[in-house]
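With one protein chain held back, the other chains of the complex are shown just where they sit.
Labels run A and B following the written order; every chain starts at residue 1.
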Amino acid sequence: MARGLIWALLVAALVSVGGLGPNVARYGITAAIYVLVGLSLNIVLGYTGQLSLGHQGLVGVGALFAAYLSKAHGLPFGVAMVVGGAAGAVLALLIGFVGLRIRGLYLALVTLVIGITLQGSLFEVPALTGGGAGESANRPAVLLSNGHFYFVCLAVCLVALYLDVRLTSSKVGRALAAIKADERVAAAYGVNVVGYKLLAFVLSGALAGVAGALFAFASQQFNGNDFSFGLALTFVLMTVVGGAGSRAGVVVGSVLFALLHSLLAQLGAFKDFARLFPRSVTPNVLQFGPDLIGAFLLLLTLALNPGGLAQQLTPLTRWMSGGSVRSASRRGIGTHEMEVLSAGG
Amino acid sequence: MSELVHPVVLASLGGAVGVPLVRGVVSGCVYGLVATGLVLIYKSNGIFNFAQAEFGSVAGFVSLAFLKGLGGFPRVPYPVAIVLGLVAGALVGLVTERLVIHPLFSAPRATLLVATAGTALFLISAQALILGVQVIHVFPPVAADTHFSAFGPVGGPHAYTFGWTEIDILVAVALLVALGAAFFRTRYGKAILAISQDSTAASIVGIDVNKMSALTWTIAGLLGGVAGVIYAPAKGALTPGYMTGIGEVGPLVFGFIAAVLGGMTSLPGAFVGGVLVGIIGSFAGAHIPTSVPGGEQIVVAGVLLVVLLVRPTGLLGKET
Partner (left out) sequence: MPVVEVEGLSLRFGGLQALSDVSLKVAEWEIVGLIGPNGAGKTTAFNCITGFYRPDAGRVLYRGSEITRLATHERVGLGIGRTFQNVGMVKTATALENLKAAQHVHAGYSAMAGILGAPDSLAAERTLTDRAEDILELLDLTDVRHAVVASLPYGRLKLLELGCALATDPDLLLLDEPSSGMGPEDAAELGDRLLALRREFGLTLLLIEHHVPLVAKVCDYVYVLNFGRLLAEGDPEAIQRQPEVVAAYLGGEVPRDLARSTDPGGAS
């Protein structure tokens, strides 16, 4: 009874975001896009245990191609989204091949370098980005309103969540978990380790690419600078703070980070806090305070609670989906998963 | 100062080779310093220190503040400002160790890795918060009026024009190499090396691992600081996080690549790796047309990829 009520409230809240005006819808759009990226990173980092830190590059590639093809070749919105996803998938596949040879911390580095290099090179090619101002991606007329666009983003999120649920409850999820735990065991269970690792990357890339396409249409522009090192770290942070490996944790973590900027800026108390600083500094506090807080949150999480929000959320999510609150928990990126992550390189 | 370069060498090296080479060495020194700091931390804690470059950014900005008398700081002469910047860098390294690394000492390496990333973001945000992004902060070059050149007259078509800024870089590095060699012969230096080999054994032998860890990070902060203050005048316009490279590729990425190429095993190896990366990048930049954006990064990243694919533990690395 109570469970159903909570679900209903959740659905109502999600729907209402689209109807409360363009600004609220803007937050919803940002949150939805971050959730997609979080889910994407979670597949590779949380489920398969591959330290890929260049996801902003995947998102950027999706955004770039979606924007370019829609502007220069007049591709309709839906097709541009698919292309964005495909671009992300292809790049991720390449990264996956690299990850077959290079492990652990070195893979983290290589993926980071790839992401940053992309930002400095491909994302700056004038032919693709329409010059320094960035390529524009114009929304179709029906989606010009933020509210409508939000619903599209929400729909994409829901589809992604559905696929994620199906993934984890099927043989694919089990195969990835085995790979993450011990590749020899996975092989002994008959899992094609190479194939499934690449599959994880491709799925992850597709999701990230779609998120990128949505991003391009949301901001109606592509700008290479948006996809920098800082964004890469932010994505990793939100996955870790959320609790890599736990769907609910990652969703909450992503929403939190997406809204951190916007919400904090609106919060009266935060504005007062910013005014405590000398006049010249106040706007900076408003602009960068959230980043600072985000980084601080991460460090706090790591120190106190390596499982992230997921650890806190597990009893709640279990209850919401009809299970008992007290059953054995294996969600989240606890110290064991962290060990496995650091076992390579 | 063409007398600096032996006439035979001058004659046999064209501008196409000499200039990028020297340029590469100069920027490579900066990368090498970052790389050395990274390898130092890797040997002592087993992780990549994502915050290594930020020790430099902080040092650079602190120097700038004292140099120009910003934000209520007193104006001091150039050398004093540099030293104060270095002190700041070392302090940030120490504080990071005490507040972030030490509490997480027994945590898995991936946790520490993410923690350093968080620290980097924290430092960058703090810089942005304090300095803002509206004002461009320019770090003045050393002795702006004096110019030298090699391979031709000052401003000549194939000449490499440089000033005291670049000479400073080379001098600083030479000093550091000498200091470093001396330091690692001292008790403390040997203790740090011992810990990096086997911290348990080191503590059994009576080395205070706790104190040594703080010392190591202070040194890493100092190394990062040196990189930050010698890079600052060369870069000119400083932005928050300029050593890490926000919105562009900064020395951190090149330093990482250099450290990995060297195999993360030896400090001099890391430095040499940095110089190599600088040279490779410089040649790439000189010969790749500007219509291909980011050519330098692509080549260097490509080299990294190829090396790691062939030898997943780096050029000089050991099998784990």
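In the analysis below, a residue touches a chain if its C-beta (ideal position, glycine included) is under 8 Å from a C-beta of that chain, and two chains touch if they have at least 3 such contacts.
Not measured: the values here are computed from a predicted model.
**Student:** Given that one chain is not shown, what are the shown chains it touches?
**Tutor:** Visible chains that the missing one touches: A.
**Student:** For the full complex, which residue in A:24, A:193, A:259 or A:293 touches the chain that was left out?
**Tutor:** Checking the options A:24, A:193, A:259 or A:293, the one contacting the hidden chain is A:193.
**Student:** For the chain that's not shown, point to the residue among A:178, A:214 or A:299 touching it.
**Tutor:** The missing chain is touched by A:178.
**Student:** When the complex is taken as a whole, what residues of chain A touch the one chain not shown?
**Tutor:** 162-163, 166-167, 169-172, 174-175, 177-178, 181-182, 184-185, 187-193, 196, 199, 203, 327-328, 330, 336-337
Simple rule for what comes next: only the chains that are shown with their structure count from here on.
**Student:** At what distance in angstrom does the C-alpha mean of chain B lie from that of chain A?
**Tutor:** Computed value for the inter-centroid distance: 31 Å.
**Student:** Where on chain A does chain B make contact in their complex?
**Tutor:** 51, 98, 101-103, 105-106, 108-110, 112-114, 116-117, 120-122, 124-125, 225, 228-230, 233-234, 236-237, 240, 280-281, 283-285, 287-289, 291-292, 294-296, 298-299, 302-303, 306, 335, 338-339, 341-342, 345
**Student:** Spell out the part of chain B that touches chain A in their complex, as residue ranges.
**Tutor:** Touching chain A from chain B are residues 47-48, 50, 100, 103-104, 107-111, 113-115, 117-122, 124-126, 128-133, 241, 244-249, 253, 256-257, 260, 292-295, 297-298, 301, 304-305, 308-309, 312, 314, 320.
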